[in-house]
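Omission of a single protein chain aside, the complex is shown with its protein chains in their original locations.
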């Protein structure tokens, strides 16, 4: 980093794709090389090329993300204290107006009875780019939807005549006692949905006594999120390993010093997934003239480029180093086969998260819940394994208390939720997240009671029917001629309405 | 119970959530603690806090339900004979007007050809809260719909060239000869659908010579229902075991004295299920101001609270006591696994009902018909078992005569119907219920004749194909892009209409 | 039959449900007892009670159907030659006008490319009661639609590099050489669709050199249909066995004398099926006042009554008698299990038709094609069986040339079509039926050529994949909340249309 002072006029010259400077928090950065790595797309950066982007930037990114992901030499200096440039005042757009009106008509929070109520309200009130970013999945979004679908292939075998007066769903996760086997997993860019971003989740987690996993790509800074926690509150952190291992080392050791109790290393995202809804929304943003003219063959988004801030060369060989820099338990997040589950155990990890990244990475990757039974089977055959020294978590598609029950029955130590928490946060803030978690507690309590399982320990594998869990049924193509020619039967009460 | 006289003015002071009195049939009750246990929700009680609720109450509850479920000390005294308070006259609401108009346009009863005709007409003419209460199921209503779906996974293997001139479908249930292997199961709150409530079912059962099971939560009193029966008519009774065993004992012994021939102990409802449609309708009722202000995190309905009037601690240990207080045959209603079926047999019950409570309790609980084959298999391997000393019934999803045939073929002694009877009662009263049962008789007779099974004894397991009965197919998430881009084929006759 | 002369005035007095006379072709019949047996419903007869119904009657029934199904004593005498009564001239109804206009807009016959084109045009131009009668199936019409669906569970295994220059699809059925392995099966009431009724099918069968099976319940008389055939043309006849065996004997022996080459005894219809669409249309016909007033519990249609003209006591014991009265080959039509297939063979029949009566009798009866493989398997294990001394036919759901191919591959000697022929006849008359059969020939020729099977003998079982033939998949109930909250992906070209 230099001590150079730079004038706004100078910055404004660097406003093209091949030479792009941007002012952030009073400093000038050359983002030319970073352009193609930006997970949020090139356009938004190009739009602010040569100008002060602090306003837009700070709405979704913490200040220190710059140092966390970029090498120091991209900083060209500081804006000269005397240099000024008028910031543009934006009038309320039609889109913003729609969002504002939708927020005014939001239903009472008491009317939220399940996760889908929150999601459907969020769809109404989120900005299009926020909805697209939160709700999208990779390619055809098959895996994203499969995640919840898979739970529908698991049926229950309820036991009756069991004393279920008192239900206890407390359990331990990586040593912490929690109110239920559920945590909030790390998801990026919380400020897209709520002005206070991840802090909302921190507070709701405290209120309900569950664990929050701090995302690497949070909108709030890591320290802000830790500071927002209660002294007694347990937090975990998610990690993208940087190509520059020193950045990672500094981050990990800082996290440990701040009291983080679990290091969740993301292993399913050496490259960020293609999410077409997100790409489409980003495209429709105002685009600089020049970009239209060339590179039509280049795919907007990160598809053909990979980042330096997420190291795609990360492999089992890096684990000893990672273990050497921290005493936090290391959990691999994004394991998708029993083979890799065994490798994680043998390589000295303390656990895994079976996850396909919410269906945001590889389409047709299986859901975590689908592979859970076989993972537990092979782990149980492994010498030295037990559920205390190696914990298996599942995320993806958890939408009902019965989903949690099913995961526990199949051997999980707990489950993570991502989007549901984002949607609750984006609509009703902390009260929304708290209500969401209480609804899941209500549902889980109901499920445990009706299953005849008064405690988490009573939830066992023989209580679920997984006969069709691994079946992926694709119906024959529709026989349109035959179906069209057929006249549907209609019950009498609906005929009278015609 | 005291002999206190209380004035309306005094009652009217107790009108808040934390101090709630209500006048019913001239007596004053403190319902503060009962508030959260009321299966019908808190709002309706809060609405009448501090006032005389007799009118609304008696429209759906029998007078003695108070003594049956509440301890005597909630009664604070009687209204002073001289105290008067004007009752409010309600004008016809828009909603009531719609219902009235719909009733005027009801089709002729002769046009009812199947259970769905009744259901669809009921949807048009029932008050929203009645429709919501009758038609809803738990959570995503998967089990509720699965109940009938499961029958569609059973196919028939019809025999031909059998003399089927005469069809006999008479059979015996717990010693009573009935006209067909069908009974009306216990369902709550009959007056929501018909001003005479359960008495309508009693009379139709007499007319068609089938058995009615009297529900615990009937709108009419137990004695009213028994009084409405013919001297020769057999009735059963459904039981929720109260935490106060004396209340239960008194109820059971009274029932036996009145000639009830079967005691059906509900074992699948230690807590009443979450039914979101029902919750939504209850929410939209007028809500007292104060309730909006706090407790937003509390889930309306019974989800987080359990009742004292349904004892969640009921277990196998209670069976000897239950057997000690009555000579009626004891049947467990709501068994859902073959393991519990065996336990019921070994613990000296006279039968079980395989049921998931009409899909109103635990979502993803299997349908009774799905587990029937395995239940019969394990029972037949049990020493001492035969179909005469231990009867297996099924309810849930019976909508066609062929459904009855399938259940009998798989070993059931009979089947129960709930909602269809409610819908027929709610639309055409006794004539509706009678026609419903006759339609099912017609369908069953047709089915037996076309299957080559002239009597119930001729209906055997080799006549049904249950190859896919236990399969729960969930289709892959739809490939929307591919389906949207495809242009559907259209037969020529429909093109001409475009 | 008496020689009495009766006056119109006398007849007109017998116009109630309990005393019902009708004039047909100059004779007076007492139909009081027949009322409940009429497959076409009571209403239509009641409508003409006490009047001359010859016009309506002769539009759908042959004159001799009376003698064929009714005992002689229902004839009360002849109308006195001098007695006259004005016949009512009916103006064109709105419904008739719609049908007429639809017929005027019918597409060119050259635009008919498949069976569904005919069906969809028929839906537009048929009178409602004709469409309802032809198109309806029993109960929920599951079996009716399953019939064609089942073929979609059979996939092909095409062989290449085979000389398929010349394709021969000629074959023999019960000794007759035909142009392809297809026949027109017997279906009732042809005049509902075409003024010339079954004669149209006779002529088209001659034109295309396939066999027609004459239905018992034809609109034209048996002799008319035989007379319409070419001298060289083979016809079969379908038989409902009458309770009065003499009527049957006379009919069978007359048929043999007229040169009929196959006697197809219907065994799947001891009682005519419940077809609710048909019942609904019949109800909506003008109904006599009195009928509304009582018997509301009685189901319109034949459901609760069985006929004398179709003997429900027919059983294997009757076969020796049947064989004794004719030398025609006896084929049982409507066999639905391999057990009964064996019995038919052992009882000396010459063949069977695997059929569920077009899905018009017992819902959830399997399709013929589904059971064909197991039927052939057990027959081939039977001593003395070969495909020449016992022929197996299939009907139900044949809609494409490939359906015929699949049936032949699985061992059928040929297949029958019913509704497709009716729809082609009802729209384009003889030219329609001929085109229909030629389309099926084109499709079958194409299929044989692309399968590498130049003759019928080359069509073998290893050419079809029946892995899922017996699977009856029922999807899980839809997860409506999840599906509603999800935002579908849309390809860009369809977005632009929004």
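Each chain carries a letter (A, B and C) given by its place in the written order, and its residues are counted from 1.
One rule holds in what follows: a residue touches a chain if its C-beta (ideal position, glycine included) is under 8 Å from a C-beta of that chain, and two chains touch if they have at least 3 such contacts.
Every value quoted in this text rests on a predicted model; they were computed, and no experiment measured them.
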*Would you indicate which residue among A:270, A:358 or A:373 is in contact with the undisplayed chain?*
A:270
*Could you tell which one of A:116, A:345 or A:405 touches the chain left off the display?*
A:116
*Just name the one of A:140, A:442 or A:465 that touches the chain not displayed here.*
A:140
*Using the definition of touch stated at the top, determine which of C:68, C:120, C:135 or C:149 touches the missing chain.*
C:149
_Residue among A:52, A:363, A:395 or A:442 that touches the chain left out of view_ = A:363
*subunit A residues touching the omitted chain (full complex)*: 105, 107, 111-114, 116-117, 119-124, 139-140, 142, 267-268, 270-271, 273-274, 276, 279-280, 283, 292, 296-297, 299-300, 303-304, 306, 311-316, 319, 332, 334-337, 339-340, 343, 356, 361-366, 470-477, 479-482, 488-491, 493-494
*In the complete complex, which positions of subunit C touch the hidden chain?*
108-111, 113-114, 140-142, 144-146, 149-150, 152-165, 400, 402, 431, 434-435, 438-439, 441-443, 445-447, 449-451, 465, 467-468, 471-475, 478, 480-481, 484-485, 491-497
*Which subunit B residues touch the hidden chain?*
114, 116, 119-120, 123, 131, 135, 140-141, 145, 148-149, 152-153, 276-277, 280, 399, 473, 475-476, 479, 481-482, 484-487, 489, 492
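Criterion: only the chains that are shown with their structure count from here on.
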*Could the interface between the copies subunit A and subunit B be described as same, meaning over half of its residue numbers are common to both, or is it different?*
different
_Intercentroid distance (Cα basis), subunit C paired with subunit A, Å_ = 60
*What parts of subunit B, by residue number, touch at least two of the other chains?*
111, 113-114, 140, 142, 471-475, 480-481, 491, 493-494
